[in-house]
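The other protein chains are all here in position, but one chain of the complex has been omitted.
As written, the chain order gives the labels A, B and C, with residue 1 at the start of each chain.
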Amino acid sequence: MDLLVQIKDSITVQEAVDFVQSPSCGGVAVFIGTVRNETRGKSVQKLYFECYTPMALSEMEKIARHIQQEMGIQRIAILHVSGEKLPGETVVVIAAAAPHRGAAFTACQYAIDTLKETVPIWKKEYFEDGEVWVAAHP
Amino acid sequence: MDLLVQIKDSITVQEAVDFVQSPSCGGVAVFIGTVRNETRGKSVQKLYFECYTPMALSEMEKIARHIQQEMGIQRIAILHVSGEKLPGETVVVIAAAAPHRGAAFTACQYAIDTLKETVPIWKKEYFEDGEVWVAAHP
Amino acid sequence: MKVLLFGIAKDIAGAPVIQVDTPVTQVAGLREYLYGRYPRLRELRSCMIAVNKVYAADGDALQPGDEIAVIPPVSGG
Partner (left out) sequence: MKVLLFGIAKDIAGAPVIQVDTPVTQVAGLREYLYGRYPRLRELRSCMIAVNKVYAADGDALQPGDEIAVIPPVSGG
């Protein structure tokens, strides 16, 4: 197994890096997404991530396989949290290892861009004066 | 201080990520370089990194400042090892945090590309049958 | 036929699973049924249907036993 896709309560950068690193790959590119403390000028108290977990894992695996088959990547990890998260906490980690670092960067950016478009995970932002499902309305 | 440049015996991904992460930055891009167990088909026993440390730190800081001033990056860390390293060990970590993830990836790739061209650090590869300073000759 | 709902679609329906009693054989028919029952779904930026954990097109057929889900605009990452 040279790909890892997981959804769980808590994720770390290290577990993603440990999975993809191997003595035969010189370069690893990583993307880490964290909860911001404000959005559009409003202070964020917390986030809540709801996941359609079996389909989300299936879509994450599609992204990972595409990257391995089309983008010169040997090992890739895509980790996402579910549940409540506070500002500063890590919500997504993507790590890609490749002999050529350019391919690793391209793959990592493709993975996060595609994840945000296709993976059935929903983020609710909690403000002092209410809550909203992100991006639901035009 | 919103930039960190260091040369030391041992570096971790986590210390670079911890430095750049902040509740106001949603995205962090990271590059991790490790010792490969072979190069041009020959098995590598170990590497040795020699640094002209004060100038190397100065060149690393130039890269970091350029990225902050020209590339929309708020916080950046560039860490490099010196001394002996075995296959699998981490030799360079670059982390860049930005409100926009595209900028973080671009900055990270610029940093590693430029580091490899301008920072006075030299790598010697040890093979079973000898040793060689990398890239010294045409 | 059972339909799973997530995110804002779950809030609009007031439940994570609903029962569809009218016979529907195509994704397009299910979509019309849902829009009729929950008009606020029309206000969303998008509203996809997944069948057996795969995004479905309006022309796709629905079989008894399919796992059907309403996918409002995703916002992970």
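Convention: a contact is a pair of C-beta atoms (placed from the backbone, for glycine too) under 8 Å apart; a residue touches a chain by one contact, two chains touch by 3 or more.
Quick caveat, the model's predicted, so the values are computed rather than measured.
Enquirer: Where does the absent chain touch, in terms of which shown chains it meets?
Expert: B
Enquirer: Which candidate, B:S10, B:Q45 or B:S58, sits in contact with the chain we can't see?
Expert: Once the missing chain is taken into account, the touching residue is B:S58.
Enquirer: Check the options B:G72, B:G102 or B:P120 and report the residue that touches the missing chain.
Expert: B:P120
Enquirer: Considering the whole complex rather than only what is displayed, give the residues of subunit B touching the chain that is not shown.
Expert: Subunit B touches the chain not shown through residues 33, 49-52, 54-56, 58, 80, 91-92, 112, 115-124, 133-138.
Basically, only the chains that are shown with their structure count from here on.
Enquirer: So what's the Cα centroid distance for subunit A and subunit B, whole Å?
Expert: Those two chain centres are 23 Å apart.
Enquirer: Express in whole angstrom the distance between the two chain centres, defined as the mean CA positions of subunit B and subunit C.
Expert: The mean C-alpha positions of subunit B and subunit C differ by 48 Å.
Enquirer: Among the residues of subunit C, which ones contact at least 2 other chains?
Expert: Where subunit C is concerned, no single residue meets two or more other chains.
Enquirer: Can you list the subunit A residues in contact with two or more other chains?
Expert: In subunit A, the residues touching two or more other chains are 33, 112.
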